[in-house]
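As structure tokens, the structure follows; a few thoughts come after it.
Missing here is one protein chain; the remaining ones are kept as they sit in the complex.
Every chain is named by a letter (A and B) in the order it is written, and numbering of its residues begins at 1.
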Amino acid sequence: MDFKKTEEQELLLESLKTVMERGDFENYFKECDKNHEYPQKAIDALVEAGFSTLGIPEEFGGTPTDILTQIMVAEEAHALGYPSLVWINFATEVDDILTFGNEEQQKAVLDYALQGIKPFTLGFTEPQAGSDSAAMATTATKRDGKVYINGNKTFNTSADRAPFMLCVCRSGINENPYKDFSMYLFPMDRPGITIEKLDKIGNNMCGTYEVHLNDVECEETDIVGVEGKGFYQLMKNFEVERLTICAANVGMARCAYDEAVKYAGVREQFGKTIGSFQLIQEKIVDMKIKIENMQNMLYKAAWKKMNGESIQIDSSLVKRYTGQAAFEVIDDAMQIMGGIGYTHDCRISRLWRDQRVYRIMAGTEEIMVHTAGRALIKEAQ
Amino acid sequence: MNTVACYKVVPDAQDIDVNPDKTLNLDKAEMILGEYDLVAIEEAAKLAEATGGSAALLSAGGEKLNDTKLVKAALSRGAQELYCVIDPVLDSSDAFQTASVLAAALGKIDYDLVVCGEGSGDLYAQQVGSLVGALLGVPVVNAVSSIEAKDGAVVVERTLENEVEVLEVTLPAVVSVTTDINLPRIPQLKDILAAGKKPVVKWTLDEVGGLPESPVETVSVLAPENIERKHVVYESATDENIGELVTNIKASW
Partner (left out) sequence: MLNKVWVLGETPESYAALIAVGRRIGESVEAVCIGDATVGAAQGAGADAVLVAASQGEGLVEDAVAAVIAAVGDRKPDAVLIATTKRMRLVAARIAAAQKTRVVNDAVRVWVEDGALLAEHMVFGGSAYSVEKVNGGPAIVLLSDGLLLNESLEGLSASDAAPEELPAVAAASGITLVEKKPRTIESVNLAAARRVISVGRGIESAEDLQIVDGLAQALEAETGCTRPIAEGLNLMSKERYIGVSGVMLKPDLFVAVGLSGQVQHMVGAVGAKTIVAINKDKNAPVFKQADYGIVGDFREIAPKLAAGLNA
């Protein structure tokens, strides 16, 4: 086994560090968080340094990059304080469109991805259909050679900025919902689309919206992949998405850990540093164990994916674990910081608000039990 | 115009520890490219790109020059090839010796302009570039803050304490550049991947004529004695604290 990063990976991470150092974004992120603004300045710096090209094929102007390296970069960025939900590698989107999209769709989506622009918001969750995806009720109805989309989607990240929506709809061709879903890709400025901002407790730099689709006219060629296969196409999507989400979890946990441990070493109470108290040391040790575990699980899953092995179970395990472990690490970090950790001045408070949603989004940690649990029992038979 | 940028691999100053006897402990220090040399590499690469020439890199040092990561780090910044002179004694050679070796190596390279950084990242003597030029017997200018290519010459701005000289310098020539001449590029993944495939030429000290004697000997390198500070910290800006601080400041002069 070789746990060493390649020289190329190390150098790439050094470049990332230089971008973050030159940008000196900490105060900027604080402002953006406070004002609910998208951190465009940081995105511009990363795009200029070529980070948005990672994972996009050469023929589209990108730099082919394995998923493990992409994960390391995303993790490191978050460890350096980069905010969550606004990362500029869209491995999931790129993967989806390359696998199922037509040539035109590929070009449009990848062009945006290259510029660091989230190409589409995923129209999946609906008010009545969260974990129970079969309850999705948005319809795609064919009429006079066109397709009309009707329904309501919710928790759409970046619906205000993403040029497209990749929308999962019932096609009305099969009684079984799982065999009835199709995916359509359409621009967000089509008539009939309205968005409504949700007021959430964290991830202020990334707007999340409800999207109302009222007779949105699409061409039949706007379909992505095969009619009625939308659900299975998406499931493939979720495996990669889960890994990239986990990278953010590990990164945020490291960010909080680094700050808290440094603080424990200098903050004095009762005439000595708080790091000399064993109750604080215990927290630090357990935090570090969790970070190591998260990283190992995540890298191994990415390695399996790269080597063509199934990560159906792994992706659920690592999603459930990193969501919870990162939450615990950040919470402990806040505890070590004491009152300061609860103020907006300390970025751990942002991490504490922002990371919480990772236990909910892209498959709740409970649903991860459901998906991995069944598979593990089956595997043992 | 063909350019050569010189660089030095140095210990990262942030990682340097002090032993109890005040000597320095470099064991934990990561080796990096000198930060001022990154500026030289960028300028050499930019000039070559702008004039349709080729940019090469040159370094003299010990075993650490064989480190493939550092080689990739250097070659991911726009130059096409790397020359290096490797010998353990070059780890402790002084500015004159290093400059002599670089000058001898330059004799084997086709160049129009040699670009050096303002100073090395560790010793920062700000001498090697000027010594190289003098030893080669070619025009040499330091404190160069902009370079423009002309036919057979470069026009440079030299930023001195109270004035800026615009100088025309006949090629071949050697310049040392200031840190504000450019902002070194940040290598992208494609640059890093390409760097691993670029040619590296390694010479032994003998192949460049050996190491000259230096009449200057380093007697000691010791961390300075710490001045004891009072460490009085007022935790808030109350009127009383401000008043005390004012009194203390006034007492200091």
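As a working rule, a residue touches a chain if its C-beta (ideal position, glycine included) is under 8 Å from a C-beta of that chain, and two chains touch if they have at least 3 such contacts.
The structure displayed is predicted, hence computed values, not measured ones.
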Touching residue (missing chain; options B:Leu135, B:Val177 or B:Val208): B:Leu135
On chain B, residues whose C-beta touches the chain left out of the figure: 11, 13-14, 16, 18, 24, 36, 94-97, 99, 118-119, 121-127, 130-131, 133-135, 138-143, 155, 158-170, 173, 179-180, 212, 214-224, 227, 229-237, 239, 241-243, 245-246, 248-250, 252-253
Chain not shown, touching residues in chain A: 22, 24, 27, 263, 266-267
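We take it that only the chains that are shown with their structure count from here on.
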Chain A to chain B touching residues, read off their complex: 7-8, 10-12, 14-15, 18-19, 22, 49-51, 53-54, 63, 65, 69
Contacting residues of chain B [partner chain A, same complex]: 68-69, 72-73, 76, 186-190, 192-193, 196
